[in-house]
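Every protein chain but one is kept in place in this view of the complex.
Chain nomenclature is as follows: A and B, assigned in order of appearance, with residue numbering initiated at 1 for each chain independently.
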Amino acid sequence: MIETPSLVDQYCHGVLRTELGLGTFEAHLSRTEGPPAPGTTLFDTQTGFAVRRWCPPLLGLEPHCAPARYLARRRELGVLESGRRLLRGSGITTYLVDTGLPGDLTEPGELACAGAAEAREIVRLELLAEQVADTSGTVESFLANLAESVHAAAANAVAFTSVAGARHGLALAPEPPGPGEVRGAAGRWLAGRGVGGELSDPVLLRHLLWSAVASGLPLQLHAGLGAPGLRTDRTDPVLLTDFVRATAGLGTDLVLLHGYPYHRNAAHLAGVFPHVHVDCGAALVRAGAQAATVLAEILELAPFGKILFSTGAQGLPELHVVGARLFREALGRVLGTWVAEGAWSLADAQRVAGMLASENARRVYGLD
Amino acid sequence: MIETPSLVDQYCHGVLRTELGLGTFEAHLSRTEGPPAPGTTLFDTQTGFAVRRWCPPLLGLEPHCAPARYLARRRELGVLESGRRLLRGSGITTYLVDTGLPGDLTEPGELACAGAAEAREIVRLELLAEQVADTSGTVESFLANLAESVHAAAANAVAFTSVAGARHGLALAPEPPGPGEVRGAAGRWLAGRGVGGELSDPVLLRHLLWSAVASGLPLQLHAGLGAPGLRTDRTDPVLLTDFVRATAGLGTDLVLLHGYPYHRNAAHLAGVFPHVHVDCGAALVRAGAQAATVLAEILELAPFGKILFSTGAQGLPELHVVGARLFREALGRVLGTWVAEGAWSLADAQRVAGMLASENARRVYGLD
Partner (left out) sequence: MIETPSLVDQYCHGVLRTELGLGTFEAHLSRTEGPPAPGTTLFDTQTGFAVRRWCPPLLGLEPHCAPARYLARRRELGVLESGRRLLRGSGITTYLVDTGLPGDLTEPGELACAGAAEAREIVRLELLAEQVADTSGTVESFLANLAESVHAAAANAVAFTSVAGARHGLALAPEPPGPGEVRGAAGRWLAGRGVGGELSDPVLLRHLLWSAVASGLPLQLHAGLGAPGLRTDRTDPVLLTDFVRATAGLGTDLVLLHGYPYHRNAAHLAGVFPHVHVDCGAALVRAGAQAATVLAEILELAPFGKILFSTGAQGLPELHVVGARLFREALGRVLGTWVAEGAWSLADAQRVAGMLASENARRVYGLD
């Protein structure tokens, strides 16, 4: 009843270029610290069940077939062909791709080609800083090169993204750090790191956030369970309140990614602050058969013009499929129920579905 | 199936006396920091959709009609007549009215008259203290006048209410402050404030809370998203646990307002402490089509004799209507489902519906 003809995936990653066995495929279904417990498998999760529901038919198999059978068919088709079939079956017409993950993942252009879709790049701030640090000799050159890199990235990318929450936690001082503070922190960090060393210094994380804000490009902030972190409660988006208030009226949009299990707090911020938007996708991939429940919770406080779809998929094209299908079905079920109850009109429901699926993302990221 | 013939709205405000245009009406649909984001409107929220569902028929229009059409009809009838029709269509027979908000809002007597209902006053502690400060010359006279004002208010009002959570956060020291501490804080506050200056000093906020407790009148505490605050997590009702424990057995009832998104914590406190009660209304206005979900979450831990309906409405009579209708429909759906599943008997469901709708409030506030 409720249709969403075109999807803009506002946050995802590329897919792996290599063939995967049962164990390597399974390892990409969830983000864990360690292998599955003896006697258990990550296929026995909501994400695993959702993959088995939605993906086999795209490769010519029946839904819910056994994992080994699915993977045999996947290898039979080859990683390229199965990737094409999956991505083209997802319903996604535009991918916004965070290229800041390690691993042999396809670039936005390849993803676009495989999926017969558009693709644009999202630049991950922490990786940008780490790459600049790898090639800068002094604090001065690091900071100058970083400024230049942010500026250059802003010219090409569609958004910046930050995993400050996973690196340090979101309880960061809200105001921009002063120049001396930044120089001091940069000096300590550069002195102590080897090549590829991760950035987790709170002063430098804030410097990155404010550099991104100054660029005017939308800034995506990971919150909740999106990225593996130190401790979940340190990524509660409520901790961003003062930063959000400090950046109000500057003309830069913020987008809170993931959010779950604090998605009601993220939705609240989107309701209170004009420049804040909220993601409603990646959490659904984790929630699987519960996707409609989580989506409906986001729809409590977030204005409908401030909610954006994503898959958060990384590595497996199956996750792009699952993210897109779960979103579509959950949206149809939630809005369809409200229409059936008389709470919403059908015309409003159709309109809101289009906003979440693509129109809000097109407006925020300036896509046409 | 489940009927709630009479509603006591245990917490609301008056309505605006002036005609409203599309923009001024929209601004009252939500509490935001700033205007709606470009390309969005606050009508595209759960509250906005709920207003469009329930209110047009009360003014002779079809449900879900366009906002501009609704407002044209509202102006055609005039603010007085449309207010009368809306309030009388809400099903509310008693309004408990917090008179402590600024703005040109109707007094309890006017609200009663417009709504053909009863109305009683709730006194907001912080405003009372600010008014006393405006007219007191010294610390001694301020404290003496404050004590007298609390005493006088207790004689006429039906409850006190406090927004200490929005002013400072609910993580207040649980015990009453000592007299010297209060005098010191009062001195510093009075010295630093201009006329109308807001009270946010934690010692004085605690002094007010304990003055109210001493009066024996029920004390309503704003928690969660009820009042615009510094940061949502600082209004988690769990932060009140030690204050709740300190006030147990003193004979004064506490009522936790709003609570969302921490309403499960509020419900828990109502389950553990005999003198604690929990609101189940204002959150529903924000949740709109999700009202049944939120109400059911409150009904998990809160004893059914401790849950009280409210609308939390302010400014627009539409919000009184929406609060009342969403509550009634959500209650009917939740309890009706449980009866259909065999979990509850119909007689119990009817009895509990009456308790939430009015009987609990009548008992707690001593209404007859």
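Simple rule for what comes next: a residue touches a chain if its C-beta (ideal position, glycine included) is under 8 Å from a C-beta of that chain, and two chains touch if they have at least 3 such contacts.
What you see is a predicted model; the values in this text were computed from it and never measured.
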Residue of A:Leu42, A:Ala267 or A:Ala343 in touch with the missing chain, whole complex considered: A:Leu42
Options A:Ala152, A:Ala173, A:Ala289 or A:Ala340, residue touching the unrepresented chain: A:Ala289
Contact residue for the chain not shown (choose from B:Ser90, B:Ser162 or B:Thr241): B:Thr241
Identified contact with the non-displayed chain, of B:Gly196, B:Pro228 or B:Gly249: B:Gly249
Residues of chain A in contact with the chain not shown: 30-37, 39-42, 44-46, 49-50, 53, 63-64, 225, 228, 230-233, 260-261, 286-290, 293-294
Footprint left on chain B by the chain that the document does not show: 236, 238-239, 241-242, 245, 248-249, 264-265, 268, 271-275, 296-297, 299-301, 303-306, 338, 341-345, 347-348, 352, 355, 363
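The criterion applied here is as follows: only the chains that are shown with their structure count from here on.
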Between chain A and chain B, centroid-to-centroid distance (C-alpha), Å: 37
